[in-house]
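Just passing along the structure, written as structure tokens.
With one protein chain held back, the other chains of the complex are shown just where they sit.
Labels run A, B and C following the written order; every chain starts at residue 1.
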Amino acid sequence: MKALDASAKGVYLIAVTPFRDNGDLDLDSTDRMVDFYLEKGATGLTILGIMGEATKLTADESRIFVSRVLARVGSRVPVIVGASAPGFAPMRELTASVMDMGASGVMVAPPSTVRTDDQIAAYFDMVNETLGPDVPWCLQDHPVSTGVQMSAGVILRILKHSPACVMLKHEDMPGLAKLSAIRAAGDRGETRRISILTGNGGGLFLPEELTRGADGAMTGFAYPEMMVGVVDAHAAGDIERAHDIFDAYLPLARYEQQPNIGLAVRKHIMAERGVIASAAVRKPGPKLSAADIADIERLTRRQERRLREIQ
Amino acid sequence: MKALDASAKGVYLIAVTPFRDNGDLDLDSTDRMVDFYLEKGATGLTILGIMGEATKLTADESRIFVSRVLARVGSRVPVIVGASAPGFAPMRELTASVMDMGASGVMVAPPSTVRTDDQIAAYFDMVNETLGPDVPWCLQDHPVSTGVQMSAGVILRILKHSPACVMLKHEDMPGLAKLSAIRAAGDRGETRRISILTGNGGGLFLPEELTRGADGAMTGFAYPEMMVGVVDAHAAGDIERAHDIFDAYLPLARYEQQPNIGLAVRKHIMAERGVIASAAVRKPGPKLSAADIADIERLTRRQERRLREIQ
Amino acid sequence: MKALDASAKGVYLIAVTPFRDNGDLDLDSTDRMVDFYLEKGATGLTILGIMGEATKLTADESRIFVSRVLARVGSRVPVIVGASAPGFAPMRELTASVMDMGASGVMVAPPSTVRTDDQIAAYFDMVNETLGPDVPWCLQDHPVSTGVQMSAGVILRILKHSPACVMLKHEDMPGLAKLSAIRAAGDRGETRRISILTGNGGGLFLPEELTRGADGAMTGFAYPEMMVGVVDAHAAGDIERAHDIFDAYLPLARYEQQPNIGLAVRKHIMAERGVIASAAVRKPGPKLSAADIADIERLTRRQERRLREIQ
Partner (left out) sequence: MKALDASAKGVYLIAVTPFRDNGDLDLDSTDRMVDFYLEKGATGLTILGIMGEATKLTADESRIFVSRVLARVGSRVPVIVGASAPGFAPMRELTASVMDMGASGVMVAPPSTVRTDDQIAAYFDMVNETLGPDVPWCLQDHPVSTGVQMSAGVILRILKHSPACVMLKHEDMPGLAKLSAIRAAGDRGETRRISILTGNGGGLFLPEELTRGADGAMTGFAYPEMMVGVVDAHAAGDIERAHDIFDAYLPLARYEQQPNIGLAVRKHIMAERGVIASAAVRKPGPKLSAADIADIERLTRRQERRLREIQ
């Protein structure tokens, strides 16, 4: 398995967890999904995140799914596993288990119970104790789901005390100023350089984030070719082309980012594209109405037309 | 002044409150802003909302601003004034004052302290007592700022007990299913028809909302011609044209909807367009960085090009 | 094992989970704790609750702890196991596992993501599907930890659709009016009678709750004899005696109910009383300062004196 380190860039896909219509884990679709993401240009995968319905899996299901993904990925790209947990014993156990299976690192977000800068910093001291010096980890900054606001200052403080933290998943919103501040601190030599991958509102600010110094995206979208295209064009110095690609996908990306039904939209499209067999989302979870599906069809059709125009 | 009633449609602009660089109210810019909104096709105005920095004005400033807007609008379009307040005595006083000055109605959101369906319904019973039967009012459903989640069921319950409630400002997210449910209840004769104007994420779902039965938009954006163009094309039955217009403005609209700096982006563009003299936002409020302004310039330039393409 | 049914009354202790100083599960202390609770008059036990540090245990540790408690209790009193989970697959798995081991029922609180009455009711429909008709369960109403406010109306609605729900753990605050409303609905024949055990602020309103119709307490306190004494005196019709006992313990009970350090206070006293070997709380968790311990010593000494006075 490829190691996770601070040089990571490109597009880390937040993978869904495929289920059958009856709600069972769908491992054949899991294989197809891994292939699909990598064929579209993913440089890494992140599994068992919120959009991976991690909390709806039993412990056994989690292990089976992680194992299947790792086997299919082989050594092609790094795989990060979500390890946020309300307690450190489960975090240690899950981390040990997935690292043994071959994961490249884990991702940890703060729990909703920490609020002040001191509490946040103290929490990540305990995370470091729990993970030990040898597990590379990614700090997830996602106030929409955690309720925890981490200032640029507290992120820099965490980095200083966390030698094994090699990546920031930056999802704060608006996060452009914070992103600039962290990169500026690195440029001034106040912090070592880490990889910053962004996921603001599901990649809805990707071109601007790359301009501010992000190394790429870590997010989900039923069209991973969007993020890959934007990141590649940007890396090639063609900023306008990056925006052209982004804008072509934006109407559908926006629709997929609706807070409640977003995951159902994503799985619906992935099923339509033949990646997964069923669009099933486990309860408690959203279902699409006929009107939602009509919206998606219109947006998909318009997106195809626009993509042909900008080819 | 035009009365506010359930037949309202089109685009009600959420007006900004213009300040000078030194923070004083700017009444000349206020006049220009009113003219600008109406020239661009606004069918109504909403003032003293969150994006109008209402809570940062003194009571005197509020009165002066409302009075100036009403004088400039004359009888051209209805003007709604935000009247949400933590207590009913201030709500009654403000409402009486602005209705005397000639406002067409008021807008009320629930306070963050009500949570259950019963608490929400009881709160609006008290609102009805406070406003009396003669003040038309708009129910604002904006969980992002209030923290209050109102189900379709509780909104229908409020309507049943609120003969003077003629409009719903629908800003829940995702709100498409709720919008469909309320319209369906009306179609089944379970509730009288009210005007529904939407503002999800600042109009970021406007074409889909119109398809679900919304009567128009109530939101702010430095390019009101977007909402007017989308609503008009939709009303003329040209759904694809509505989407074309929407998509051309979407990259900038998305940028203007960033939670923290959004209002500063809006005022910056309005100042650039010559509508208001200064982009000043009162403290506590956001300031734009050079990088933010570079983003806006690029997005504006791209938007102009795209608008020419789809003419 | 004794079955859990709607006739439950008395005092169900929210058990702590004893650890050694090094953080390992302490099963010898677990046995002593079970004996202590039952000797003091507990009529039931609740394990793996928030105060049982459930989320800090690995899956294996949870199973070992539940098994040990059930073995020690034997068939003396019912044991309820906390089964709240963010997903239904883990809830089903945990419930099946503990019911197989001999638990009397499970306890479920709503997740923080449900807000409206409809969402709350729909969630518990799914809980019923998950648990099936044969597992007696207790509805936990604890807005302080869940953020979910359940009105009396929505609780009655849940009961109507949940034949296997036999108990309400009532911890809302202030909850006296809600308690009265639920009992009144039962008296009017609008709902079947269930057991209501209370835990407002850790039992800080127990005498008043009994007067409103509660069947007893489900809470933790290092002196379970307080709750048992109050409930017994009340059941015997000696309301003043119930208050006398309550008042004697109130200063220390109040101190133990401090939101953050409360569990550390409870374990400290239980260790001082010889019930558990160590006062260790797993990270992230509170630690007592010397000043805290001095407070506890003073309050304990005063409590002993007062108890002698009212003997």
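Throughout what follows, contacts are C-beta pairs under 8 Å (C-beta built on N, C-alpha and C of every residue); 3 or more make two chains touch, one makes a residue touch a chain.
Nothing here was measured: the structure is a model prediction, and the numbers come from that model.
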{"item": "Displayed chains contacting the withheld chain", "value": "A, B, C"}
{"item": "Among B:Glu61, B:Asp118 or B:Glu272, residue touching the chain not depicted", "value": "B:Glu61"}
{"item": "Per the touch definition above, residue among C:Thr55, C:Gln119 or C:Thr211 touching the missing chain", "value": "C:Thr211"}
{"item": "Residue of C:Ala3, C:Ala96 or C:Ala177 in touch with the missing chain, whole complex considered", "value": "C:Ala177"}
{"item": "Which residue of B:Ala3, B:Met126, B:Val144 or B:Ala294 touches the chain not shown here", "value": "B:Met126"}
{"item": "Chain A, residues in touch with the chain not shown (by the definition above)", "value": "115-119, 149-151, 153-154"}
{"item": "On chain B, residues whose C-beta touches the chain left out of the figure", "value": "53, 55-59, 61, 85-90, 93, 111, 113-114, 122-123, 126, 282-284"}
{"item": "Contact set of chain C toward the excluded chain (per top definition)", "value": "173-174, 176-177, 180, 204-205, 208, 211-212, 239-240, 243, 246-247, 250-251, 254-255, 258-262, 289, 291-292, 295, 298, 302, 306"}
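We adopt the following convention: only the chains that are shown with their structure count from here on.
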{"item": "Most centrally placed chain - per-chain CA mean versus overall CA mean", "value": "A"}
{"item": "Distance-maximising chain from chain C - centres being C-alpha averages", "value": "B"}
{"item": "Chain A and chain B, separation of their C-alpha mean positions in angstrom", "value": "33"}
{"item": "Whole-Å gap between the CA centroids of chain A and chain C", "value": "38"}
{"item": "Whole-Å gap between the CA centroids of chain B and chain C", "value": "47"}
{"item": "Residues within chain A bordering two or more other chains", "value": "none"}
